[in-house]
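Note that one protein chain is taken out, while the other chains of the complex remain in position.
Moving on, here comes chain A:
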Amino acid sequence: MSIASTSVIQIMPRTRRGVELMLLIIAIGVSVGAYVNIGLTVQDKVPASTGYYAAGIGLLALIAHLALRYRAPYADPVLLPCAVLLNGLGVAMIHRIDLGLEAIAIANNRTPKSPAAPQQITWTAVGIVLFLVVVLVIRDHRRLQALTYTAGLAGLVLLVLPLIPGLGVNLNGARIWIRLAGMSFQPGEFAKLCLVIFFAGYLVVKRDVLTLAGHRFLGLDLPRARDLGPIGVAWLVSLGVLVFESDLGSSLLFFGLFLFLLYVSTERAGWLIIGGLLFVGGAFFAYSAIGHVHKRITDWLDPFSIDGGQIAVGLMGQAWGGVLGRGLGQGRPELTLYANSDMIISSFAEELGLTGLIAIILIYTLIIERGLRTALGCRDIFGKLVATGLAMSFALQVFVIVGGVTGLIPLTGLATPFMALGGTSLVANWAIIALLLRISDQARRPQTPAAPVSDETIAMAVQKQ
């Protein structure tokens, strides 16, 4: 009688594409509203580029929506609108900072730089194209498991690309960019995606070995020494990224991701503790041995020690925003260095205030939790791990960059997903969202129903007894 008493999560097999469309319209409306608001405040007119912007964001979002309807009808309905809203707000803020920088340049008799917002819209288009490719070409995420080692290799190659002389460039103290055909890329953004697939594929195969017998120590099940191999490699690789590319954020991200997936696949808290200790050790080593890490930490502890320091100016911008913000177009975010990339969160906090910043953090939280929910509902281990990895990569990235900008932790140069100026990051994030949606379609899709059992059959079965 009690057929329903299973622990499997029941997700109602409803597509909810209509809900997604409604949310999308709201997201587009808010973004375009922000854009127009900025024009009205800064230039006293509706910006001439409003049509371009609205059509860009709107059309791209609708195409993505139609692709989901067509190829992934059961996909999560919240993820796409969240991504569109963040992307749209990001472009609006980048446009706003364009205007601010232009005013400064004119005031100082310099020629203004070409605006960054149109560039970002173009990259949004590229991102949506990649989104479509992932949604339309990868019909089943489980096929990616076959690419485990290919992805791992690709991830490593992408990671070391910036170290190749002539290809990699040093920018703002970190060697995480490559320049190809006059354009800059940040290969680490895609390495993240590749490594999540590799970690997941690897752990699906090895989880039994890793879960098997270990030592019990202080009530913890610690793995055997030789099983510590993978975590050691991950630790060393992330430390290598830190040392050779001076990229604090990415190394934290890669190491954190591997640790989380290891924990999820083995369900052993021991891994987290070992990983945590290794992280503390690595962090201490970095603090004492690597100059720029040391500087990042001293800047964090006393941001006002340097005159006009980036963090200090950003903190003052956020303070200037206060609880309700100066209003879009009414702050001075352009005074902060990298206001439209690394520090874009500070720009939002200044103009939209604490209220706006919390709303933005909540949207990220929604993406993260929806991603983890996808992992919960996913029926295969590989999918679970990939979804967890992608969701947690958002969590780590948002925590590291927002925490850095708001002074909670030392600042590291990670991109703010979907918002920060930067093509590679934007495109990679669209691919990640596409993959999450693809997995969620799989997770929410009704299982092939068993042949219906008629009352007659039951009656016959009862009679036979």
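As a convention for this text, a contact is a pair of C-beta atoms (placed from the backbone, for glycine too) under 8 Å apart; a residue touches a chain by one contact, two chains touch by 3 or more; residues count from 1.
Convention: contacts and distances are computed from a predicted model.
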Listed names "2-oxoglutarate ferredoxin oxidoreductase subunit beta", "Cell elongation-specific peptidoglycan D,D-transpeptidase", "Cobalt transport protein CbiN" or "Acetolactate synthase small subunit", matching UniProt entry of the absent chain
"Cell elongation-specific peptidoglycan D,D-transpeptidase"
Selected residue (touches chain absent from view) among A:L228, A:V243 or A:L354:
A:L354
Out of A:S238, A:T406 or A:Q442, which touches the unshown chain?
A:T406
Out of A:V135, A:L372 or A:L411, only one touches the absent chain, namely A:L372
Per the definition of touch given earlier, which of A:S31, A:N87, A:Q310 or A:T388 contacts the omitted chain?
A:T388
Those residues of chain A which, in the complete complex, touch the missing chain:
9, 103, 107, 260, 263-265, 267, 304, 307-308, 312-313, 315-323, 331-332, 335, 349, 353-354, 357-358, 361-362, 364-365, 368-369, 372-373, 375-376, 381, 384, 388, 391-392, 395, 398-399, 402-403, 406-408
